[in-house]
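The complex is shown incomplete by one protein chain, all other protein chains being positioned as in the whole.
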Amino acid sequence: MKAFRILTAGLAGLMIAASAHAAGGAAHPHEPEEGWPFEGVTGQFDQASLQRGYQVYQEICSSCHSMKLLSYRNLGDPGGPFYDPEYPNPNDNPFVKAIAAQNEILSPTPNDAGDFDFRPATPADTFRSPYPNDNAARAANGGAVPPDLSVIYKARHDGASYVYSLLSGYPDEEVYSERVVAEASDGGTPDDESDDTPAQVQTVIDASKLHIGHGDEHYEGYLIQNPGQYYNPYMPGDTVPQFEGDPRHAPPGGFLAMPPQLIAGRVEYSDGTEATVEQMAHDVAQFLAWAGEPKQTNRKSLGLAVMVYLGILTILLWFSYKRIWRNVEH
Amino acid sequence: MSGHESSYTPTNAFTKWLDTRLPLVRFAQDTAINFPTPKNLNYWYTFGGILAVCLVIQIVTGVILAMHYEASVDGAFASVERIMRDVPYGWLLRYIHANGASMFFLAVYLHMFRGLYYGSYKAPREILWILGCVIYLLMMGTAFLGYMLPWGQMSYHGSNVITGLFGAIPLVGESIQTWLMGGPSIGNQTLQRFFALHYLLPFMIAGAVILHVWALHVPGNNNPTGVEVKDVAKDTVPFHPYYTVKDAFAIVIFLIMFAVFVFYAPNVLGHADNYVEANPLVTPAHIVPEWYLLPFYAVLRAITFDLGPIPAKLLGVIFMFAAIAVLFILPWLDTSKVKSMRYRPVAKQFFFGFVAVCLLLGWCGAANPDDAVIPALQGDPKLVVSYTADGQEATSEYKGGNEAYLDAKRFMETLPADANASLSAVPAPTFLFRHFSLILTFCYFGFFVLLFFLGLTEKPKELPESIHKSVLKRHKASASAVPAE
Partner (left out) sequence: MTDTPAHDHSETIDDDRRNFIHIATGAVAFGGAAMFAWAAIDQWNPAADTKAASALDVDISKIPLGGEIRVLIGGKPFFVRHRTQGEIAAAESVNVATLRDPQTDDERLHAKADGTLNRAILVTSGSCTHLGCVPVGPAQGNTGDFGGWYCPCHGSHYDTSGRIRKGPAPKNLPVPDYNYVSDSVINISL
């Protein structure tokens, strides 16, 4: 019987462990040193950080990435970046209205003449999308559609830490170098420019200079970065085909079409916080964590109440049970 | 709905009047209040009640979600997220429904293993067991249909794989597949019909549950001794309040675990990829079904060889369906006259082995079939240089650490440029999940074959005379250990 119990108890455990199979090949995302304030049973979002995160999204990310599932009014929802208790209905929040109005959107309804006009957004409108459709996005980004960021937090394992690690995890400037793979040629006729070919240059990454996360793994060799592709150790993928070195010890990660975006000082925070790469990555990751699941703090606090309730009910039922069965041997 | 005599007597004029027209009160009294239930049922017997609660929770939350869900390829994903964001308490209802499916399966597996252990499928309960298998099959269908509705990447490509299974059937397979999808591929029409069926099937489950309970109440409950009730007064207690309170206690304990998932880990049993909207052009790197279907998925993938005229793909499908079908004929496969494995020492050991096989199959189902089961036992990969020499493909292998790499590199430098030399790492041969699933698949079916022969040869322990005697004996044993009151 004991073995039966142990085995059956292991069912859930093993299955959960099995289905939470990690995506292979990429470095494990890490959270910022101070951790995430919204995690844990009583965690809450840091409103100032959410506001800065929105600023980073608005000024940097939103030029390529849409957030189709969010409306400007969400910014003023309870728990949101610009929530003001004075305006329980976010549609009335003047700050939210002003933020919405900064964005020109194509009206989803036609005007009297049947045409679609551009107009400033209202809080009820969804976030402005940078491209009218996926084909336009693909065409503008070398064939890769920048993913919608509405639920990216839930669409990646360890969402917030993934975004944070990816954005702040591009290798330092010093590891990149250029390599000439084919010399410039005049095509044999020095005077004829039509048969000239320019020098072919390749960007290579010296793997021995990579410092990935907190690991002290050392890699020897060169990673070749094709044009329009950027190496990131946190990107799921496979570096072996691009690696000049021992294929058994290729660096983790993969290549993505997004170049490094966060450069120190690229945004000027209105609250005076210094815009370091880590700070911006931290803020925008927290903003995306909120956007991906805005009700998560409500969920956890309601969960606490439910747990207390179920605990009380369990105790009461136990006594009821004992009392009813007290005269029956079973 | 019960095989025992009714103990209900109407007391007032109205109940007498009603009893001669529609004996609803008598029915309720006989099935849910006075129903004589063996008094030795342990906690493994509470999962029936837990499953009833699961079904009600799924139907209630499901009907509510259907009020907000939009069954179209353009609107499905966004409407699910709208439920999470804008509908009052929508996030709660959706997470209860999504995790409720997992809880339902967890409970049904424990319920089935309990039936297997205590021989609850044996005469006179064969129909009861078969109805249970029908419910299980309907549950799998419902879960599969429901998983498609959020229209995420896993929804889409998972449905693609499962409908593809039907395509493996010879002659009619492709027609069936097209007929299921309503077109050349999974699209809007598929989503709409799957939604309609996902709404229908739970009510068919509810109907099958009524039959299941009916079939239970004719012979009455089995019990851990497997000995039938001999003396109703001594061996049983009325269902209410004895088992209502015991079931309620177990249900609340179960709800605590349920709530931990809903409130603190609502997405841990799902896949992150399903929060990416379906894209027919991009398949996720790692397609796996939900955890509760993993053992069958492992059986499907374990078969990688042709058997005579049967191609591997069809053979895998046959084995997977056989893994479920074998449950239906189990009452006739097991030849032992003794029900409970408590008194079958040999079969009991094999039962535990079978539970382990099912768990391990689940593990294999989640893993990549070409990965090593125990990576630590796998040797270093070897390096292979492939090149062309004199118009012929040639390879050269190197084993060892960094030295091997340097050797391979030096060798490549000696080759002429037109040799097109390339270097790759080839993993050392080892025991892969593919091999492991195949062994486990044979163990799975082997268990049922074994039950047949074991019943003929096994010498069971002595059975207790009655439920009452068995309880008394256990209490005496514990009373001698503990000082008397």
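Labels for the chains are A and B, by order of writing; each one numbers its residues from 1.
Assume a contact is a pair of C-beta atoms (placed from the backbone, for glycine too) under 8 Å apart; a residue touches a chain by one contact, two chains touch by 3 or more.
In this text the structure is predicted, and so the values were computed from the model without any measurement.
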With the full complex in mind, choose from B:Pro23, B:Gly164 or B:Pro241 the residue touching the hidden chain.
-> B:Pro241
Of A:Arg179, A:His211 or A:Arg323, the residue in touch with the unshown chain = A:Arg323
Check the options B:Leu22, B:Ala233 or B:Ala376 and report the residue that touches the missing chain.
-> B:Ala233
Touch rule applied to chain B and the missing chain gives residues 39, 60-61, 64, 67-68, 82, 85-90, 92-93, 233-234, 236-238, 241-242, 248, 468, 471-472, 475, 485
Note that chain A touches the absent chain at residues 71, 73, 77, 89-91, 112, 123-124, 309-310, 312-313, 316-317, 319-320, 323-324, 327-329
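Keep in mind that, in the parts below, only the chains that are shown with their structure count from here on.
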Any idea how many Å lie between the Cα centroids of chain A and chain B?
-> 33
Provide the residue numbers of chain A that touch chain B in the complex, in ascending order.
-> 3-4, 7-8, 10-12, 14-16, 18-21, 23, 41, 68-69, 74, 147-148, 150-151, 154-157, 159, 236, 240, 245-248, 292-295, 298-300, 302-304, 306-307, 310-311, 313-314, 317-318, 320-321, 324-325, 328-330
Chain B - residues contacting chain A, complex | 39-41, 78, 81-82, 84-85, 91-92, 95, 106, 109-110, 113, 117, 237, 241-242, 245-246, 248-249, 252-253, 255-256, 259-260, 262-264, 266-269, 271-273, 275-277, 285-286, 288, 290-292, 294, 352, 355-356, 359, 362-363, 365-367, 380-381, 383, 402, 405, 423-425, 471-472, 475
